[in-house]
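Excluded from the complex is one protein chain; the other protein chains are retained at their positions.
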Amino acid sequence: MISSSSNISSRSKGDFLLSWSVRLLALTTGGLLLLVVAFLFHESWPALQHIGLSRFFSDPDWYPTDNSYRLTSMVWGTILATTGAVLLASPLGILSALFCHFYAPPLLGRWYRHMVELLAGIPSVVFGFWGLVVLVPMIGRWHPPGPSLLAGILILTFMIMPTIMLVAHTSIAHVPVAYIHSASALGFSRWSMMWHVILPTSKVGIFTGILLGMARALGETMAVLMVCGNVVQTPSHLFDPIRTLTANIALEMAYALGDHRAALFMSGLFLMGLVVLVVCMAEALRHRNIYVATK
Amino acid sequence: MPFSSFFIFALRVILVSHILWAFPPWEYLSARAEGTRLIITGSSTMAPLVSEIGKRFETLHPGNRVDVQTGGSSRGIADAVTGLADIGMASRALKPQEAHLFGSVIAYDGITIILHRDNPVQILTDAQIRDIYTGTSTNWKTVGGNDAPTMVVNKAEGRSTLELFLQYFNLKNRDIHAHVVIGDNEQGIKTVAGNPHAIGYVSIGTAQYDANHGIRIRLLPLQHIPATIETVREGTFPLSRPLTLVTQSPPAGLIKTFIDFAQSLQVHDLILKQYFVPLQG
Partner (left out) sequence: MSRQSKHVQEYCLTVIIWTAATMVAIPFIWFMSDLLWNGWSQLSFTFVFAAPRNAGREGGIGPILISTMLIVGVCMGVAWPMGLGTALFLSEYTRQDHVLGRLIRGSLDVLAGVPSIVFGLFGNALFCQVLGFGFSILSGGLTLACMVLPLLIRTVEESFRVISREQRLSAAALGLSKPTTIRTILLPAAIPGLLVGGILGLGRAIAETAALIFTSGYVDRMPESLMDSGRSLAVHIYDLSMNVAGGNPHAYATALVLVSLLFIINFASSWIAARWTSCNQLPT
């Protein structure tokens, strides 16, 4: 990577202009996050004042009109739904990307990619609606009541799989052709080449895709609202209805006032905390990867 | 090929100039100078109806604009108080602590219990409904139905439908053991239509329309009074609610004109089309 300070060419006006406009844009983007966090803090301040942080975990249950604000079961709901979706969607996405590149005939591969690109743009309400009228009754016939953690995991998988697949696809496309030719020349079988050469090379990109998918799953509101059942409880098995933090905000925000409203924003902050945790873990993992990679 | 590249260039210029002529960007960058604009926010149940009333109002009083936004009954009232909206929509009567505000009722709606059409149960007493909702009866056979577990569908906290339901059955939200919690009416209907052992409660208008159009639900009578728009209109149905337009000060000017219009006979057909009950006379 070449930094601008090591350019031997003279500092032309274009250089200067570009360098500072790019810095400005980047700072604006960074400032955006600060604004969002500031907004969340500002709106949840009454909750911190009147309710206090510990009560969000020690109150008996979530009945805001009865002055009870326990978030734990919803935090579990969010974590379980997201983890399940990422566990299902990552292998599907990566395998699909490999399918597109190495196993499918060229025409099929191209149309397969177009199909996944379409999936990436379908609104969450449409997914939720389809889930509500098709998936949930199916699950209900198998094991009542129907709206459940399983339904949420399946719908979230459909939603984040395109992101993972498309980013993985681009990553794999950037593996230098020389690597593939060398591996073939050395007699690698197709799968060995993928496992030992291609996946390690595109590791960072695939990881970014999974992270983006996980972030999307954590923040998904409409679809989980329609298929998860929205009962405030910690699920004991896959067929139990759950409520995620996002669905909670969507359900109750419209009718919440005062402390209730502030408590909902507080749950938004908790969600952000969860995302920060995941991102930190990912950064730690990636930091290790960078020193190991041969870039 | 200089000619073909020139041709393609000319084609592009013509295309772009056509687009600029049809959708001139400079016109979109500034707000049009307009007549007066009414902003109405609030209940999503009322939004489609008030939106249609607004459109008819605009054709009869040209130069004015009526913008309807959703956000929930509480938000509508809050916006009316702070002045963010001219009128707030609330799908309930004003509470005692809101007595300093001015509410104008424009229509009535009822709340009905719904079952799946394949459920053999035809009627439930108030006590039976209370038992099912509190989890005392967990199987349909205790109320004369099949041997199957009940699936209770409840509304989310804070919704006016929930508050009315709790008030009528004398329950607290804590007492209800729900299997599914829903947000909007149609979500409730689709949930009940998707499970033969489900029970829920929604707005009568929505339920009646859907039942008439093939959705597999049945409306249950309450206290032996059938759940239809007619019984709500007659006033005999026990569980009904007013749809209210709320203002912070006594309606005046354009707001008054609009509210009068919304309460007049001229919008009766619109109210009936949304399956609500218009005011008498």
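In this document, chain identifiers A and B correspond to the written order of the chains, with residue numbering beginning at 1 in each.
Here is the rule we go by: a contact is a pair of C-beta atoms (placed from the backbone, for glycine too) under 8 Å apart; a residue touches a chain by one contact, two chains touch by 3 or more.
Small disclaimer: the values here were computed from a predicted structure and weren't measured.
*Asks:* Pick from A:Phe56, A:Tyr69 or A:Phe158: which residue touches the chain that isn't shown?
*Replies:* Within the whole complex, the residue contacting the unshown chain is A:Phe158.
*Asks:* Which of these, B:Ser73, B:Thr206, B:Thr231 or B:Thr244, touches the one chain of the complex that we don't see?
*Replies:* B:Thr206
*Asks:* Which residue among A:Leu218, A:Val231 or A:Ala262 touches the omitted chain?
*Replies:* A:Leu218
*Asks:* Residue by residue, what part of chain B touches the chain that was omitted?
*Replies:* 27-32, 39, 44-45, 47-49, 51-52, 55, 65, 67-71, 84, 183-187, 205-206, 209-210, 213, 273-275
*Asks:* When the complex is taken as a whole, what residues of chain A touch the one chain not shown?
*Replies:* So the residues of chain A touching the missing chain come out as 1-4, 7-9, 12, 14-15, 17-19, 21-26, 28-30, 32-36, 39-40, 43, 91-92, 95-96, 98-99, 103-104, 112, 114-126, 129-130, 134, 158, 161-163, 165-167, 169-171, 173-174, 176, 189-191, 204-205, 208, 211-212, 214-216, 218-222, 245-246, 249-250, 253, 265, 268, 271-272, 274-276, 278-280, 282-283, 287, 290.
One rule holds for everything that comes next: only the chains that are shown with their structure count from here on.
*Asks:* Could you work out how far the Cα centre of chain A sits from that of chain B, in whole Å?
*Replies:* Between these chains, centre-to-centre, one finds 33 Å.
*Asks:* Provide the residue numbers of chain A that touch chain B in the complex, in ascending order.
*Replies:* My answer: residues 61, 63-66, 132-133, 136-137, 140, 144-147, 225-226, 229-232, 241, 243, 250-257, 260.
*Asks:* Which of the residues in chain B end up touching chain A in this complex?
*Replies:* Those residues of chain B that touch chain A are 44, 70-75, 78, 149, 151, 156-160, 172-174, 178-183, 187, 190-191, 194-195, 197-198.
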